[in-house]
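Below you'll find the structure I mean.
Left out: one protein chain. Kept in place: all the others.
Per-chain numbering from 1; labels A, B, C and D assigned in written order.
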Amino acid sequence: MKSLIERVSTKYNLQEVVQQRDNLVFAYVDKELAIDMVTYMRDYEGYAHFTLMSCVDWIEDGKFQLLYLLNNPETKTEFGIKVAIDRDNAVMQSAHHLWEQIWTYQRELKEAFGIDFPGSPRVDEDFVVEGWDDMPHMRRDFDTNKYAEETYFMREGRKSYDPATYMREKLYPKQPVTAKKNKDEQ
Amino acid sequence: MKQQTRNNKRINIITMNIKDILTPFTAWSKVVQDPVTIKDPLTREAAPRYRGFHKNDIDMCIGCGTCEDICENQAIDMVPVEGVETKSGDSGLRPRIDYGRCCWCALCVDICTTNSLNLTNEYTWVDADPEVFIYTPGVDKKSWDDKEDGWQKPVPNYHFYGQKRVHMGELHADERKDSFIEFVKGYSKEQAEMEADRCVSCGICTATCPAHMGIPEYIAAVRNDDMEEGMRILYETNPLPEICGRICTHKCEDVCSVGVNGDALSIRWLKRYIADQIPADVEKYNEILYTKDIKKNDKKIAVIGSGPAGLSAAYYLGLLGYSVTIFEKLPEAGGMMRYGIPSYRLPYDQIDKDVDYILSIGVDIKYNVNIGTDITLQQLNDDYDAVYAGTGLHLGRSTRIPGSDHKNVYQSVDLLRDIVTGAPVPVEKKIVVIGGGNVAMDITRSMARLQMEKYGEVNVIATALEDEEHMPADREEIVEAREEGCDVIPAYGPQEVIIKDDKVIGLKVWKCLSIFDETGFNPKFDESDERIFEGDMVIESIGQGMDLSYLSEDIKAKMEFGPRGRILVNEDWQAKGLPWLFIGGDIIEGPDVIHGIANGHRGAMSIDEFLNQGR
Amino acid sequence: MTIYAQLGYTFLGLFLVLNWGMLMSATFRKIVARVAGRHGIPIYQPWIDLVKNAGVRTTLSHGTMFYLGPVFRLTGAVGMFLFMPALVGIGNEHWLNFSFQGDIILILYFQLFGMLGMALGAGEGGQPHSAIGIGRGLAQHAAVELPLTLGILSLAIQYQTLSLVDIANAQQGGILNWTLFTNPVASAAIMLAALGAFGHSPFNLVKAPNEIPIGPPTEYHGSYLGILMSSGAIIHVMEAALFMNLVFGGATSWIEFIIKTFLIYFYSIFVGVVFPRFRIEQSVVWFFKLPLVLGIIAILIYSF
Amino acid sequence: MNELLKKAEANASTKEEKSFVRPEDEEREVIAPDGSIIKVNPIYDYFSGEKPSVEKPNKGVVEKFLNWARAESIWVLGFGTGCGSIEIPPLMTPRFDAFRFGVQMRPTPRQSNAFIISGYLSVKTLKRVIRSYEQMPSPKYVIALGSCTINGGMYYDSYSTINRLDKYMPVDVYIAGCMPRPEALLAGFVKLKEIIKSGKGEGANLYAENFDEYKANQKKVIKDWNMPDYNW
Partner (left out) sequence: MSNKFFQPDRSKYPSMKDDGTLDVDLSSQKYTKIWLGPNHPGVTGNMAVEMTLGGDEIVQAKTHVGYLHRGFEKLIERRLFVQGFPTSIRMCVAEPDTNEYLIARSTEELSGLTDRVPEMAEWLRTLALEMARLQGLLRGVPGQAGTYSLGIGVQWGVYLRDLILDRFEELTGARVYHMYIIPGGVRGLLPSGFKRRMEDNLTDIDDFIVRIRKLIFHNSVFKSRAVGSAVIPKEWIDKFGIVGTNARASGVKRDVRKDNPYLKYSELDFDPPTATDGDVYSRTWVRWQELVQTVDLIRQIMAKMPEKGDIRGDMPNALHWKIPKGETYVKLESGRGEYGMYYVTDGSSKPRRVNLRGPSYTHAIAVLEKMLINTNIADVHATMVSLQTCPPEIER
């Protein structure tokens, strides 16, 4: 594993290489080199089994983190190739030609995160939701609770009391708060 | 069977043979077997551990709402129910469960602090009306309320929060019993975070705390390692965190919901931890607490006494912009905290740390001023807009048993004060202490230390009317006293100080059977069980009285007094009859630092209200 | 016997056959349930289902033929009964219904008639699943018909008649007179074809709920379905009666009728429970193999 | 609505062909429970092709007898809408053997009279469920399984699942549990039988009577009303 990391690191200028377990490595690669590296890993390093393509929304950094998780059936190791792509202009080169199932992942990511993969088959078709007109539902800034409350009907007649607040109202309604007041003023 | 798997022999499937036509018919052999169907599935009992419908023992439940917090489906509401009163240690709320949300994961049962919430193994509830599926277990009667079987908290060693309190480092008894150095070491960061992690953030304690401190909030600050925020939360209700963090009577810990089935959270130590993390630097304090420049108003307040009540009142009045002057009889601030509590429990520099900050926000203090003699109360009334009196209980109370007027019979408050001021303290070889309260333990352990210094051995007997369980002193005080070599003998009532040749030689005690009856305080003794505790001096520590000498007669005449000389105040802590005089602290609530602080805070607010009435 | 008396007997017979058919199907569902290890439906369930279906309020139609489909099916069933001798032998003349010379051809025609009617009706329903089912059903029927007809032809040559009554009567007088023993090859062809005619597994792709829900009756509901159910019950008994008359010596009393039809029907269940179903082209091929060959041999034996 | 329909609509509105539409099929506005106004276009929106009509029950003994038969012959549509459907196989197999209770599965909605909503319904499934429900002949009954149908259950905050089933179709029986055991389901059938026998199982007529309200609710959540060319 170590020699592999060294070999690939220099070749593809990997950043933030994290060896999570003996058989699992995650590393960032530049967006331009990603598909190249995935191909290289498949063809020359024996990472022939494509396990997973996923995405994490790092909304604070304005980035989507794409993950290509490859598996080497011989050495029984996994290599997670991560790519940071811009959140505002989320386009990524399609990899559907490498494995037969990747277009499904790309179709899902298009729907769930709004990342476009030009050229990927059926990428614009609905995948799991139908007639979705809100922002892509897996983005962090999509508030599912709010959406559900606005869209669906909740059963009425529920009200909860916070024990501490309730006891305050019941037992010592005149509790003074000075420091808070002071803090607010400043 | 196994062999077949191992060999992985592939049966020949291509040739279609007669066997392949005939073997399937073996299935027909089943036709002669009895059906395996459950005869009456509608009454079938589920497994003993099955997670069925909820039941709740509402008497055991304290309404902490932890179940609501852990529920990932927001299925649980805490609602008030009839017949359950809101009181200290019980929010009066009970969980109401929405079966339109519940997923029967039983996390609520697993985290339930009192083990009152359980699941039965009843599972059938069918109704045409969807509205009925919201119910309060234990209150709304259900057919499964009496079922025994069902999901209970798993055993062994399955907890959602730590059951064991993080051990507080202390000096060993041998190390500490000969010195007045603080023996409780305080938590380290890891320990504090671990202890804070046990909190379930229910907030039951807040109501019980006399000062209503935001306990879950500051514990959360410990968890998040945000000491400055923690400090701000502390100072919202308590301007003496260092002191309280050490000697608070922590009534909160008695009602801690974590403590119902485990060790209560060490709320006090966590408070101390927060305060300890901020260095003794008033600048820093002012910065953290945003008290650098407080807008002053033109009103002046006098505060009598710099005990917890007085300091607290002064601080909060100061925050509101009043010019506050504290008048202190003794040479240093702190009152009973400094002069009544031995420094192995509360070091003086910690008192100074809190006091210095309070003074730094613009509170003035005048030492060695004795109201009544140096300046009269009436004068204060004339010079100031209002007066706050937190004068405390500085007089010892006597048992008035035969021989108690002997010169070798002392009052604990006097001795404790002498120890602090450096006045000579008589230390005999054998000492008997009467009393089972915290002060009694303080004097017991202080005397033990002095004995250790003087004689190299400890020989103190502390005796109390109450039996072991009911002794008013904190449990750990008694334990620590014993560790240090003191003899704590509960359930004996003093009858006579035995005097021989004008010297005290011991204390005669009878076994105490009961203390209270329907008429009130009226102890019953077993005279046959008589013991004599040998001692060269006897210290009485059965309670303190107030010194009201600063009240002149005409002022006293205007005020109202209750039974046993208690000053009566209204709900705003105004003395009845004297609207400008606000009274708080031990003289109202009895000896307790946190009550004093709460009184001071509320007194300050009342003064603010009183003075702003016209506006 | 007057025509009215005959009509009376025929209707009584029809009533008996209908109820027997429903009871039989319930019994078999219970037997199959027992193989599975359970109790199965209550024995009276088919009647309740029938009443329930009659009580369904919504009636949707997709056109005249949609109405007529179940009617055709029922006509087919009743037609089979009308020309099928229920009981044969001396003293049972009044249970011969309207059978006459050459009734086998008529019965085979009615068998197909019901199916065709169903096909037309279901086709009108516009359900592609129905259409697929019809295609499969007719294909399989054609495949079944061939060995069956050859077998019957062999019997016709053997007994020199196309009258079912005559064939059945010729088998009276001992078990060894049954065609089963006198003409085993033709019997084998007929009985193998019978598997297909009953439409149980492995030849039930027509109504396979797993592959297409659920073939021709997909769109039928309520009273239509009730009619289909009752005609199904009659048809099952009649098919069994046909094979009984052809191969197993007919019946001389209702008890015998019941026992024999039951056993013949049971035979198809017995196979069906333990075998999965063929794909349609597999089942066609299957009928074109062994049963067809047997049918041809049976013809050849009696032709020369 | 797909592009073609939109185009067709646009064309239709330019010409005066709209007058050919039957009055009850004309586009109209209905008021949703939350006060908002929703446009309903029956031709595109009502899956069953037309508005269902109330079908009055018979009177007296006849209806009682029919109700008894309906209660003893519950044909359930084999549409596993959610996780609860995993408990249907045990129900129909040796252990619980619901056949004893007159319960049978039917593969097509046309032949079923009971619909088991086995838990949560995603909006995508809801659309199919409504269509199936509308295809079922009256009288029809709905059994709702588990928390999800009552008030959203585990998925109360999911953007994809509805919370209250009774807003979208009439429900006869609710069974508490997540998921309910087969025994509870059998108890549900027993309860349903009681309801049917007492003549209260008139969900189909309820649906027809309050059709506009139900449609408005359905329309609120189902954005894409274009139905693929399903045929079942």
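As a working rule, a contact is a pair of C-beta atoms (placed from the backbone, for glycine too) under 8 Å apart; a residue touches a chain by one contact, two chains touch by 3 or more.
Remember, it's a predicted structure, so these values are computed and weren't measured experimentally.
Note on the chain not shown: across the whole complex it touches A, B, C, D.
From the options D:A69, D:V103, D:M179 or D:I222, the residue with contact to the unseen chain in the full assembly is D:M179. Of the options D:Y120, D:Y141, D:Y168 or D:F189, the residue whose C-beta touches the omitted chain is D:Y120.
Residues of chain B in contact with the chain left out of this view: 1-2, 4-6, 8, 10-11, 13-14, 16, 19-21, 23-24, 26-27, 30, 36, 46-51, 66, 69-70, 72, 103-107, 110-111, 119, 151, 154-162, 197-201, 220, 223. In the full complex, chain C touches the hidden chain at residues 32, 35-38, 128-129, 132, 135, 201-202, 204-205, 208-213, 273-282, 285. Although one chain is not displayed, chain D still touches it through residues 77-83, 85-87, 89-90, 93-95, 105, 107, 109, 120, 122, 124-125, 128, 132, 154-155, 157-161, 178-179, 181, 228-232.
Everything that follows uses one rule, which is that only the chains that are shown with their structure count from here on.
Relative to the C-alpha centre of chain B, the farthest chain centre belongs to C. In whole angstrom, the spacing between the mean C-alpha positions of chain B and chain D is 58. The distance from the centre of chain A to the centre of chain D, with each centre set as the mean of the Cα atoms, comes to 36 Å.
Annotation for chain D: residues 94, 97, 100, 150-152, 156, 164 touch two or more other chains. Annotation for chain A: residues 155 touch two or more other chains.
Of all residues in chain C, those touching chain B in their complex are 31, 33-39, 270, 273-275. On chain C, the positions that touch chain D within their shared complex are 29, 33, 36-42, 45, 48-49, 51-52, 54-60, 127-129, 209, 213-214, 217-222, 225. By the touch criterion stated above, chain D contacts chain A in their complex at residues 33, 123-124, 127, 150-152, 156-164, 167, 217, 220-225.
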